[in-house]
Structure formats: structure tokens, C-alpha cells
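Every protein chain except one is present and positioned as in the full complex.
The chains carry the letters A, B and C, assigned in the order they are written, with residues numbered from 1 in each.
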Amino acid sequence: MYDVEAPLAGRREVARGVWVLGFEAAPIAHSVRAGQFVNLLLRPGPLLRRPFSVYRVDHDVVEVVLKAVGEGTRMLLELRPGDRVSMLGPLGTGFELEREGGPVALVSGGLGVAPMPLAAREAQALGLTVHWVHGARTADELCREWEGDEAWWATDDGSLGVAGSVLQAVPVGVGQVLGCGPNRMLAALAERWPEAQVALETYMGCGTGVCLGCAVPRTSGVFDRACQEGPVYRSGSIRWRDLPTALHYAVSA
Amino acid sequence: MYDVEAPLAGRREVARGVWVLGFEAAPIAHSVRAGQFVNLLLRPGPLLRRPFSVYRVDHDVVEVVLKAVGEGTRMLLELRPGDRVSMLGPLGTGFELEREGGPVALVSGGLGVAPMPLAAREAQALGLTVHWVHGARTADELCREWEGDEAWWATDDGSLGVAGSVLQAVPVGVGQVLGCGPNRMLAALAERWPEAQVALETYMGCGTGVCLGCAVPRTSGVFDRACQEGPVYRSGSIRWRDLPTALHYAVSA
Amino acid sequence: MVEVGGVELQSPVMAASGTFGYGTDVPLCDRKALGGMVSKGIFLNARPGTPPPRIVETPSGMLNAIGLQGPGVEAVIRDYAPLWATWDFPVLVNINGESVDEYGELAARLDGVPGVAGLEVNISCPNVREGGLFFGNNPESAAAVTTAVRRRTSLPLWVKLTPAVSDISAIARACEEAGADALSAVNTFVGMSFDLGSGQPRLAFRTGGLSGPAIRPLALYLAYQVARAVSIPVVGIGGIARAEDAMEFLLAGCRAVQVGTATFVDPNAIGKIAAGISLPLVGKDPLAQSSDRPLASR
Partner (left out) sequence: MVEVGGVELQSPVMAASGTFGYGTDVPLCDRKALGGMVSKGIFLNARPGTPPPRIVETPSGMLNAIGLQGPGVEAVIRDYAPLWATWDFPVLVNINGESVDEYGELAARLDGVPGVAGLEVNISCPNVREGGLFFGNNPESAAAVTTAVRRRTSLPLWVKLTPAVSDISAIARACEEAGADALSAVNTFVGMSFDLGSGQPRLAFRTGGLSGPAIRPLALYLAYQVARAVSIPVVGIGGIARAEDAMEFLLAGCRAVQVGTATFVDPNAIGKIAAGISLPLVGKDPLAQSSDRPLASR
């Protein structure tokens, strides 16, 4: 775990209103694994850090992908090159891919695309075939960037790829399923692939395992810490009914 | 009173660490009088507004002069051209000059220079002779800009002008004295010129007269509002002993 | 129009006592959107207030120790009430006493004065006889003040509750039983701050009342408890700066809200808040839906 004063190195738009921000943070860039996250602090800014999956790594640069949903994300998108954030990471436990596990499907909805490029690279490094499966509401909300061997698309309105849920776009014959997206989508994914690995979002206090704020209800009856044992879990091990379906609120000054 | 979303138009350094910031705020620029102030709000930023005397006006631009002393002033100095603040003003009651009152001495210590350029122009518009009397600790802390007919300088260390208090630099024969600076300096000024008009600083809650936070103890026994009846007072009408001598504190996140 | 304890408000968003003066100094506030206002707190006699510094900014909040500076009731009746009588929105007078009798006396003087739409009784005043604890700190003294006021006036009577108490529900019920028509919840929380240079408290008065967004979650919980405890209307107060904040108090069971510190930041905060409240929400009753679990655990 490192705490890096990370300057913004660059940014690009990858879907309507969705931006990739790259921050220089060498020690994190060199140690992060797919599915792990970083926790960003803005000063001035809201009290708590904001967690983001690592999207990609480019030499010393750690990339995250986001859109403005509240005060913190709005401020992140207003940063100018050279502006610094405090980046804490890498945090959490990422995906585990098996060399013998067969072809991989990376299934993401909306901003759930975030952990997938790193996962694609790790899978390819293991010699695995990678199916990139990505869905959004409309074509212009789809993330334009993808990695892997073949891409499959889905949109709610059918403006690109399969019309309907991203789950319908998953090709047959995959051996390992990795998922990320809204809890509702992940719950559906769990019904079909209980062995799938999913990366969850929860509200977080610390991101480092000490506050117990990020409780994930497991079928074993316990609450796990999304920031420590998670955010990646076997989808069948989650009590989906006890997870909030929509995470949203905003803090005012 | 106007509330203007005012973009930063430009800035310049006028003494070591002391900057003039110009904001576009036409309705305020066209109505402000010498000694009045504006109340600036930063978002994101500290909860309350920050009061600043109007330094100069240039067409639609309102200028203030400041240095970094805490969170709010630090953030103001980090603004980039085009960044907006909310500017409320003009506020308070300014100086009153008399056409028949004789030559004017504008006596300022440090950042107390703030209301003086406007005062100089108003005095000259009345046909009055203006003595600019300005002091600071050292020569490089003196504000380099001045207005009026003749300038007199003082520094604590004698590096420029009179060595010692700015009061010693005031020339003889002035009819009207206007003062601004640390309360200690103004108290001394009051002993010598009880009829002088001084612009005070107090902590302020609202700047608009409703909170009663900016209490100024008058010799009449009442507490006045610096933001409404003030910030300019006859120096002899203030109970100097009941004013805090140093105003300073800082808020953390 | 919203009716609260006998007062007809223009909107559910009012100006809180001590943050709007006597209503004469807030030119930028949209007075059409203003539900009503509560005057700065007054005593029977004029009070000079406390010496400066009176204000300390704190994270998302501010401490104030004004000392209830004001001209006394007769001057208010003479100088302000006639103006209020000409305004479209109702003005309540916030009354304060050093003794139970003083509260009663104030109520009597204000009874029937044109322009005075009601009284808001501030029980966050030190009870001089009981060692300086607030009247609002226990049900008995809160009820005693309410009763004294009720006996001497037929004006709508709101009681403004003190926040830092062990059980606000008991105090709320005591005020209701003693004849309050509505309850305002809540006043500022007592706090302090030290200056590291001098080693002394930053406020000349040492302690002050904390207001602003910092206290919102606390005030909301107190208003929620009060709304559950009584059947008279509750006016929520504390840290409201946006329409969303006001709606949280309405969801918590309040009939209206008051806005204080936000007016210092934006003189038209009330106008914006009133404009932003979406009314469908106001009907929802969260209390009806949620089960009754114990109320705290960390």
C-alpha cells in the first residue's frame, strides 16, 4: 500500500461523459493487479476519499475511468494537468485467473468496465482467450476502448449489439466469467454463473480495512470487508438481497 | 447590493507575497465607494464568505489586494483566469470626504493599503491634495503602487522612508486623515487624530448586517455592525481596548 | 400556503431567528418565496451583547456568541412591528428570559400587537436560578416556561428546543402538554475553539452555538424524534443549505423548515431552497414504512 501525491498526467473521453484520467503514481502502477482499486483524496474537497478501480496502467501512470455523479467525481473531472490528488493503493483483493480455467468472458455494464482492461491483460499474459462483453443503455454510452480477442456488445435500446441485458451477449463456451456493473446486473449474473468473480461497489469509509463500513453480506452469514477481502467475490457467495441495489447520494457543502 | 458570479480577469504582485486580483463584476465596479468591501465565496472552499476592501476599479473590473494568510486567501491566490467566485457587494459604509476639509492623508500599514487607491481618486475628484502615507515591516513588503499627489513611506527596519511607525511619516498640515491597518496602529492613530476615519477589520458572519457577528465597541456603549454602520468609523468613537488586537485563526477540513 | 401551529406561511421555508435580523436588511432575498421569518431573539430590556470576537468558523459550520444583543421589547414593538404588519409573510418574535416570569411578561407585552404573527420561545437561555443550565435542558423547566407564556398570550406559541439533551422527546412532550402550538427543532449546539497563540478560547464569551451544515445530521435526528413524539407540527432547523436538505427534514416528519447560516453564505438561499422543493415528496411518510428498531448502535 502506497500513498502517492499523484499529478494528473492526461485524460480522454471514452464514452459520452465518461473520462479516463491518468495519474502519475509509479509504485502503484507497478504493483496493482486487476480488480484492485485506489482511493483518491481531493484537497480542497469532500472529507472522505473516493474509491476507483484501476482501469489501465501505462508505465508510471495509473488510469481510472469515471463520470460525474457527485461532488467528488465532478471535482476530479475539473482537474487540470499537473494538479495533484493523494492516491492510496493498490487496495483490496483482485481477480484470480486460472491458466487451466478456459476462455475468459469479461462482462461489464456501464462504468463496470473499469477493472476489465487490466483483467484482459492479465488473462492474455496467461495465454487465455479473452471475450470482451460490454453493455450500456445506448451506443454513445458504451466505452469505446476494449481489450482482448473478441468484443461483444449490448445496449438497452439496441442501438449497438444485442438489444437487452449484457448477459445475453456473453458467447457460449467460456470457462471463466468476470463481472462488474450495477448490483442488479451482478445479481442476475450470479444466478447464471455462481462461480463467476464479480467486483462489487459499496460505500466505503477508509478503504483500508479498519472501519467495517464496506460490509458485504456473504452466504456464510458474515459481513466481509469489500476493501480487504473484496471487492472481488465469487458471485454465488453473496447474499444479493441484502446489498443495496442503488448506491447514490450526494453531500453538500 | 449585488451578487455577481465574477470571473478572475487578472492579477499582479504589488509587494512580496501581496497580490492584486481583478474580477469582472460590472454592477459592483460601477457603484462601489472608497472604504466599502466585497464578500467573496469560493466553491469548493470554506463555508463562509471572505471580506475584502475594494482596492481599485478598472472599467468593469473590481480589484482586491491580499496575501495568503489562511485557507480562503490561499485558494484565492490559486485561482486561474476565468475561474469564478461569487462576489457580494458593495457592502458597508465607506469614507466621507469633505470638499472644504483640507488636504487628505491616506495612512496605511501593510494590507491596510487596500481601501486607499479608491479613496485617493475620490479625494482628487473633489479637488483635494492627497498625501499617500504607507508603511510596512520592510521595503519589499511595501505596496509598490500608490496614488495621489505625494507619497511618504515608513518601514520598521528603516529600509525605506522613515524608520518606525507609519504615523511618524504623516506630513504636517493635513486636514483629513483616513487610516487602515492593524488595530494596534489604528488605536495609536486615534490618540493623535480622534477625528480620523478608520476602516476596521472584524470577523464577519454574513457581511450584510443580519448576524451581529462583526461587533464594533463604540464609546457610546453600543456594539455596531462593522459590515453596516462600518467598516469606516471616526477613530475617537471606538473603544479600542475592547477590540481584539490580532485577528487570526484557521479552519481545517 | 402551509399552516403551522396557527401561523399561515407563504411556503414551508422560513428564516431562522438571529440570521435575518428584523427582516429589514436582506435585500437580495426573494420575499415571495419566504414562508415567514422569526425575529432576532429579544429580551424584555435592551442588551448590549457580548464583546468580540463573536464568530469562529469551523469545518462546515460556525460558532457564534452574540449574547442576544437587541433593543428590548418596547423598541421592537415601536420600530419593527408596524413594518411587519405591512408585509406579506408572517413574522414571529423570538422571546428570551432570564426567569420564567420574564418570559411571561414578554408574552403579555407582545399579545395583540399588530405585525406580530406569533411567538417563538427560545428555551436555550441560561436559567440563572438553576445554576446556568438552559431552561430547555429538562422537561420541567421547559414546561414551566411554556406554561408561563401560554397564560399570558393568545398568539400562536412555538417553542424552540435545545439540542444537547439526553432525551429530547420527553422535553417535546412536556412543551406540547404545556400548551405549545408547534415546536422548532433545533437551536445551535454549544461548542468552543481555542486559539493556539494565546491559549485562550477564541470567542470572547468562551463558548458559542454551532450552526451550519456540520450539524445537519444531528439536527435532523432530533427533529425526527420530536416529530414522532408529539402531534403538533414541527419546524426543522439546522444546517439546511439546499432544497435537498430541506426535503430531508420534511421526510423526517417536519411541516416546515427554517434556514439560518445558509443566508450568511447566500442572501437568497431561502429563495433557492423554496424554489427547489419538489412537492410530491412532501407527502411521503417514511415513519409509516420503517420498522421500529432501536435507535443507535456503533
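Quick note on the criterion: a residue touches a chain if its C-beta (ideal position, glycine included) is under 8 Å from a C-beta of that chain, and two chains touch if they have at least 3 such contacts.
A quick note: this is a predicted structure, and the numbers were derived from the prediction, not measured.
For the options C:L28, C:A46, C:V113 or C:M192, the residue in contact with the chain missing from this view is C:M192. Residue C:Y221 is the one among C:Y22, C:Y103, C:W158 or C:Y221 that touches the chain not shown.
By the touch criterion stated above, the residues of subunit C touching the omitted chain are 18, 41, 50, 56, 58-61, 63-68, 124-126, 132-134, 137-138, 163-167, 187-194, 196, 199-201, 205-210, 212-218, 220-221, 224, 239, 244, 247-248, 251-252, 281, 284, 286, 289-290, 293-298. The omitted chain makes contact with subunit A at the following residues, 1, 3, 41, 46-49, 86, 88, 202-217, 221-223, 228, 242-244, 246-249, 251-253.
Keep in mind that, in the parts below, only the chains that are shown with their structure count from here on.
Farthest from subunit C in terms of Cα centroid separation is A. Taking each chain's centre as the average of its CA atoms, subunit A and subunit C sit 46 Å apart. Note: centroid distance subunit B to subunit C, computed from Cα atoms, is 35 Å.
Rounded to whole angstrom units, the spacing between the C-alpha centres of subunit A and subunit B is 52.
Looking at subunit C, residues 60, 213 sit in touch with two or more other chains.
Within subunit A, the positions touching two or more other chains are listed as 253.
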